[in-house]
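Below: the structure, in structure tokens.
Excluded from the complex is one protein chain; the other protein chains are retained at their positions.
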Amino acid sequence: MLTNLLHPLLLLRVVAALVVAVLVLVGARVAWQVLLRWQISRASEGQLYLERRAELVATLVQGALVMTIAGLALTVLAADRLAPSIRGAMCAYGVFGSTPTGFFALGTSAASAAACALWVVLHRLDLRLATPALTRRKFLALLFVVPLVLTDLVAQLRFVLDLDFTVVASCCSTSLDGTVAAVERAAPAGARDLASGVALAAALGAVLAALFTRWRPIAAAAYAAGALSLVAAVAAVPAVLWVVAPYAYESPHHLCPFCLLRADAGGLGWPLFASLFTGTLLGVALALVESQKRASGASAEAAAMQRGLARWAAAAWLLALVLAAAPVVRYLVLSGGVSLFGAHG
Amino acid sequence: MKRQLALIGYALGALSRRRGRSAAVTAGLALVVGLFGSVLFLGDALRAEVEAGARYLPDLSVQRLVAGRPALVPTDVVGAVRGIPGVRSVNARVWGYLYVPPISANITILGATGREATLHAAMVAGRSLRAGERGACVLGAALAEAIGVEPGDEVSLSSDVGGSDATVHWLRIVGVFHDASALRTADVLITSDADARNLLGVDAGLATDLAVSLTTPDEARVASEKIALLVAGARIVDKQLLRRTYALTLDGRGGLLSAMLLPALAALLLLAWDRLTGLSEAERREIGVLKAIGWEVSEVLTARLWESLLVALGGATLGVLGAYAYVFLAQAPGLAGALYGWSALYPPLRLTPQVDAAQALALIVGVALPFVAVGLVPAWRAATLDPDHALRGGA
Partner (left out) sequence: MSIEKESPAPTAAPAIDARGLTKRYEDGVRRREVVSDVSVVVPQGALWVLRGPSGSGKTTLLGLLGAMVTPTRGEVIVCGEPLSRLRDHHRTRARRRLVGFVFQELALVPGMTLTENVLLPLVPEGGATNAQRAHAAALLERFGLTAFADTRIERLSGGERQRGAVARALVLSPPVLLLDEPTAHLDAARVLEVVAMLAALRDEGRTIVATTHDPRLADSASVDRVLDLADGKLVEN
């Protein structure tokens, strides 16, 4: 419904997606011009002109990056705050689930933020180099960001317009808790332990790999940090679902990650998901820089950049671990060490 | 980090060197954000009132219409309704409005059903009613203040039967209650079921409505359908539905107001664009100097962006604070009527401060970021001025 645009948060969300699309499109257009005219060896007025256009592209994409992050936060915030307006929706899960595009829009939001962030990493690496060895690559890469932000714009529009406040949504308590109960019957406690174990190990591994990269930026460490970050991010979904969320609500059968955003869970979801997202991105960024080391022709510069990224990657993953552990530890302390899931958990 | 701080310091200096212009842009932003914020805050406050009020509503209230006009509900259906699966309890309630000449207002008379326990927490003076206690009442704080009474006093009310039948009833006040939800309880007087029947002229065997509570709210639709079959001419109000209707109405009206404000925002962004693109001669010179003494393009750019971000954040924050003051301290004169046309029935509604921090933040960011985004290209233009401009004295 077009009238959905009258809701301030939804309107803001669409505007944010629109601004991102415009910024990236203009940036890509300039990038394309630069690509057509770039001549690496000549240091002349023309070259200076191109360098300045390149600076424009970077400025636009960095602006877009900030907007995509704001947009991601807005997507979640809007869904969370709209839950009372949709019958049956108790949290953002119900709102996303009430339209076919909801979860897809959440995904494209995250993906375009990640794409812009990784592009900025590439750009920062390029800036450090004495030669424009990565510049062509950087601009080519931007051409791949374009379809992503356009998809996001369409997805946000669809999501906002598809939202129907007259439907009865099924929320986390029926869809999530139900499916998990089925899994529980099939593999009691085992699945839960496996998921949380993998997430914990991968996150710790990501911290260690990042710290190692900071100490000695070798290829293996950087790639390990990237891979472990990705594994930890994937494993974090069931781990949050099956362990963090139930402990946060102190109810073994309520598993919704989106309810963690609400005030009754202390808003734990916000910093938790933010640090998970940041940690994953920075871990992948370490691997990305590693992959460009040879092409850059200046591995010392790339390594210096990795050292900087690695510190923040480790910090983000540590923060995520602390935040995820907090409700579990609190429960165990209060209950005197008794697991929420009974003796076997 | 240190670098950013130094650049912020420079940006602040630059803003204060052009303080007239900075102040004008900040004020413009504050005005627009203030307008948006007022609509948002007022909407939030009213939503909260509705939510708080809904706490006292039963899951379903069953009323009856005869010939399209409200009629009393026969209490003999209570047993049958209670038998519907999913129904936990049914209360036949007696309530209505009574005109009180001394204060020239309608008050709401509510017959006690023994389920006012929630009031205990809200008593500001005295106690709540005992079950079946006759000749006594508790009233809302606003009402008590309007008549100027306190617990121990007696109030006289003439019943609403009309003509010579009207009799005067004396009720002793045993308690005064107050609730965050001014919208619902300000004008309420609760007395025993029998006294309420006398005052309102409701005969035994009839009730104003039936308050049905359900085992889970999900049963509402099915239960409503069954009740409709039992009670002829039943009009059933579903609490969830009511809440959503209110929420949507508020959202819709708020959105409409916001939409009307959009041109103001657009005008402001245009103004910002104009201001940012048209570098003044002094600014041009200053940037030329920075470039000449060795600032990089990105450094000048960052400094410029900090300038617009600081203006935007400052203006937006001022606007939000202004909106807060306007809505909650001044009670939104002029705007309130547009947003809650239906509350004329009630005595003045005191809005309780109710701010969703996340929404306020979204508002600030939502205005500040586009404002900065608009300035990106102009800032880049400024930052790529050739340093040799400074060689020949700017221009």
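Just so it is clear, A and B label the chains in written order, and each chain counts residues from 1 on its own.
Just so we're on the same page, a contact is a pair of C-beta atoms (placed from the backbone, for glycine too) under 8 Å apart; a residue touches a chain by one contact, two chains touch by 3 or more.
Everything numeric here is computed off the predicted structure, so don't read it as measured data.
*Asks:* Among B:36, B:246 or B:295, exactly one should touch the missing chain; which is it?
*Replies:* Final answer for the missing-chain contact: B:295.
*Asks:* What chain A residues would touch the chain not displayed?
*Replies:* These residues of chain A touch the chain that is not shown: 43-45, 48, 51-52, 55, 127, 130-132.
*Asks:* Mind listing the chain B residues that contact the chain we can't see here?
*Replies:* Residue positions of chain B that touch the missing chain: 2-3, 5-7, 9-10, 13, 17, 282, 285-286, 288-299, 386-388, 390-394.
As a working rule, only the chains that are shown with their structure count from here on.
*Asks:* Centre to centre, by mean C-alpha position, how many angstrom separate chain A and chain B?
*Replies:* Once rounded, the distance between the two centres reads 33 Å.
*Asks:* Where on chain B is chain A touching in the complex?
*Replies:* Within the complex, chain B contacts chain A at residues 36, 39-40, 51, 218, 240-241, 243-244, 247-248, 251-252, 254-256, 258-259, 297-298, 301, 356, 358-359, 362-363, 365-366, 369-370, 372-373, 376-377, 379-380, 383-384.
*Asks:* Going by the contact rule at the top, pick out the chain A residues touching chain B in the complex.
*Replies:* Against chain B, chain A makes touches at 3, 5-9, 11-12, 15-16, 19, 23, 52, 55-56, 58-60, 63, 66-67, 70, 74, 77, 81, 84-88, 127, 165.
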